[in-house]
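The complex is shown incomplete by one protein chain, all other protein chains being positioned as in the whole.
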Amino acid sequence: MRELVPDLQSMALVVIFTLGDSFIMALGSRAGNDIWLAFLLAIVLAVPVIALYARMRSLMHGESLQEGLATIYGKWPSRAIALAYSFYAWRLGSYVLIDLTSFIESISLPTTPRAAVATAYTLLALWAAKEGVEVLARWSVVMIRGVYFILFVAFAMLVTEVDLAEFLPVLYDGFQPILLGTLQLLDVPFLETVVLFWVFDAFVKPDSPYKVFLPGFAIASVFMCLIASASLAVLGAEQYATNYFPVFVATSRIDVAAFLTRLESVVSISFGIGGFLKVAVCLLAASKALAIGLGFTDYRFLVTPVALSMIPAAQWLITDMMEAERIATKVVGSSEVFFQFVLPLILWITAEIRVAKGKKNSAST
Amino acid sequence: MNLRVPKIIAILFLSLLLTGCWDYKEIEFLDFVMGFGVDETDDGLVLVSEMVVSTGTGQEAQLEPLVLSTMSRSFATATRALDNPAGMEAFYPHAQVFLVSEEVATSGVLPAIEYLVRGRDMRTTVPFLVTKDCTVEEVFNSKPPFLTSVSEHLANTTRLQSGLSIFYAQQIWEFVKDMIAIGLSGTLPTVQLVHKGKDMVPIVKGTAVFKLDRMVGWLDGEESQIFCLLKGLPQSGRFVMETQIEEERYAITYEFVNNATKISPKMDGDQLSMEIEVELEFDVPEIGAAGIDFHDSAIVRSMEEQLAHYFNRRVRELITRIQGEFNSDILGFGQLVRRKEPKLWRRHADDWDTHLRQLRVNTEVRTKIVLTGVRAYPLIPRR
Partner (left out) sequence: MFFWKKIKDRKPKGKGLDRLGTSLQTNLYWFKNDIFMDDASIIYRRFRSQPPHSRDCILIYADNMTNSDFLSQYVVRPFMNRTLPKGASGQELADYIMESVIQGDQVDCSQSFVHLSDAIARGLGVVLVEGCDYGVTVEAPGWDRRTITEPQAESVVRGPRQGFTENLGVNINLVRRIISSPNFKIKHLQVGLQTKTKVAIVYVETIASTALVDEVVKRIENIQIDAILESGYIQELIQDGPNFSLPTIGSTERPDIVAGKILEGRVAVLVDGTPFALTMPYLFVEAFQANEDYYNNWLAGTFRRVLRYISFLITTSSPALYLSLISYHPQLIPTPLVLSIAAARKNVPFPGFVEVVGMGLVFEILREGGVRLPQPIGQAISIVGAIVLGDAAVNASLVGAPMIVVVGLTAISGFVVSSIYDPAVLMRLFLVLMASVFGLHGYVIGVMAIVLQLSSMQSFGVPYLSSLISFSSQGMKDTFVRLPWWRMVLRPRYLGAKNRERLRSKSRSKSP
């Protein structure tokens, strides 16, 4: 069964997914006070890769994901690819769950077992994934207003604390920190967008994937750039890089007339919303890819086992906050590079060749 | 499809209800710490907290401060150790002020603030002060005239900094930011006790100058005013200056209307110097018997020149102390150099302390009288 989602709603899904919960962590902290440059560079580098994802979906237009993969790559290779990405999405979902629960644990619920929080979020994600991408997209459209409202209000109140001189001197340590920051950003969270490739069954028009992925990514990444830069301008580069949750700490500086203070908890709500959607989308992608990999047409019966396996995985994969932070802010992860860039590139080239050949064949017959 | 939804909700509920409420706590069992601080003794540190205790219930409830102190080897254990004598869980996020004693400041505030920025319960948007000539415990036990709680009194006083102009208020995070910034040192306002009848009253006056995390000296109230001026803090204070009007000297009162300070590094060949430009605008609310006619521009110009001279002298005195006696970059010269002249900074980063001592500082003060109360002419008694 194919679910068609209107482009604008899908775009909202892409925006919240890309924002996700990732901006809790010190994104691009290696770039020091040149973080905005790292962001711009990362956005510029990420756009072609995301366009590549969109191009692949566009090549499959008219068919569901499963049929499209099978026509282009053949039955067994497409299944192997799907299984690989199912694992990737499952692991990413578990990581997000860890980030989210560690954040909640270290900020406000220290004695609540992490498994309890993780269970609550996962069960909700399980329900969401069962409802399907259409409902999830609609959900995103409603929630995106809340997320943006919270962040906008919080950062509008921070304006008085922002010190633009924190961005000086530009390029004090040369280009290397910027490159490191850029790689950090590409890895997590920018190219995690590849998961969304597996979520949408079909698109309205052949150019819809572009209209969904590119503006969605652009909005989210520019917004993230603004948030990270504003936080850095409030905290200073050292504090930004040394806190686990710099955006959270930055918003704790809000003090309007000694009444509007302590807004950081309200901001942490938007982390919860983004984090939940990311878990749900990863769960959906993992289940859908698994269904394709195992040759089933309906993915829904796979959601529950996949979701339930994520709860213990979130406890076992990473057991402490330091590790969670290391993963979220690492510069280059080999598996990430493989899933986010190398494999899509190979798939894309193959797809172009196959489609071109297919056209020639159909033209000659 | 639709029956599935309540099933999942039921699972969600069950999972929640079967587990429990781990971090649930009742608000009435919390002991709200209004302010806290650290003293140092030979045996270790003493954490002093001022809490509020409510007596009576409902509408008759009265809040009364209660000061408790505990000795411990670390902050984290001390904050918990206070739970025991209080009989309730001490709750720190509502603290309004954080104090350290002179001894702690001299031996280094790093351990204290490292704990504060690391801890989950502590808020760093809290005024941070150093006690001078008294211990933290003495300050908390003093009697402010209006408010019962010393913490509230101190927190309110720090908000008056532009009007009082005798201290430069800092919140914990501001001090931390200055302390870890490159080419900048922190300062903290000081709190002292003065006699008021039988009671001791805490007042905030003066500035403690830090280098790294250690206190290296004091600025008194007047120097603090100049320091605030150089930091660009908007001033609204009043002061009296002996002013030469034609042949006689009068004590005339001036009030700050506007002030702006610009500090910039300047390269003259290979020679680095700092340019400090201060622009001040004044109101003249009181002239006493001086009988000044403010339409006489010669007199006004002479007053402005005297003001410029006066402030220039005081700025130079302060900078001399900073460069020589403290050798602490509290005005952030190094930070400015790093931002504006990164190449030069790269050369001097390692020996900035010695460089600071020899740094040439040029000062220029421009003054203007823009208001004279609501009258241009003086009152002149006649027969």
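So that you can tell them apart, the chains are marked A and B in the order they are listed, and the count of residues begins at 1 in each.
Convention: a residue touches a chain if its C-beta (ideal position, glycine included) is under 8 Å from a C-beta of that chain, and two chains touch if they have at least 3 such contacts.
Note that the structure is predicted; figures quoted are calculated from it, not measured.
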Can you list the shown chains that the omitted chain is in contact with? A, B
Among B:Q96, B:T243 or B:T261, exactly one should touch the missing chain; which is it? B:Q96
Among A:L40, A:L83 or A:L109, choose the residue that contacts the chain missing from this document, as touch is defined above. A:L109
Option touching the unshown chain, where A:L83, A:A120, A:L226 or A:V355 are the choices: A:A120
Which subunit B residues would touch the chain omitted from the figure, given the whole complex? 2-3, 5-6, 9, 12-13, 16-17, 19-21, 23-28, 30, 32, 52, 54, 56-59, 61, 63, 91, 93-94, 96, 121, 123
Counting contacts across the full complex, list the positions on subunit A that touch the omitted chain. 8-9, 104, 108-109, 112, 116-117, 120-121, 124, 127-128, 131, 135-136, 138-139, 141-143, 259, 261-262, 265, 268-269, 272-273, 276
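Here, only the chains that are shown with their structure count from here on.
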Separation of subunit A from subunit B, taking each centre as the mean of its C-alpha atoms, in whole Å: 42
Residues on subunit A engaged by subunit B in the complex (per definition of touch): 106-113, 116, 119-120, 123-124, 126-127, 130, 165, 168-169, 172, 235-236, 238-239, 252-253, 255, 258, 261-262
Residues of subunit B touching subunit A in the complex: 4-5, 8, 11-12, 15-16, 19, 22-23, 93, 120, 123-125, 159, 173, 176-177, 180-181, 338-340, 342, 345
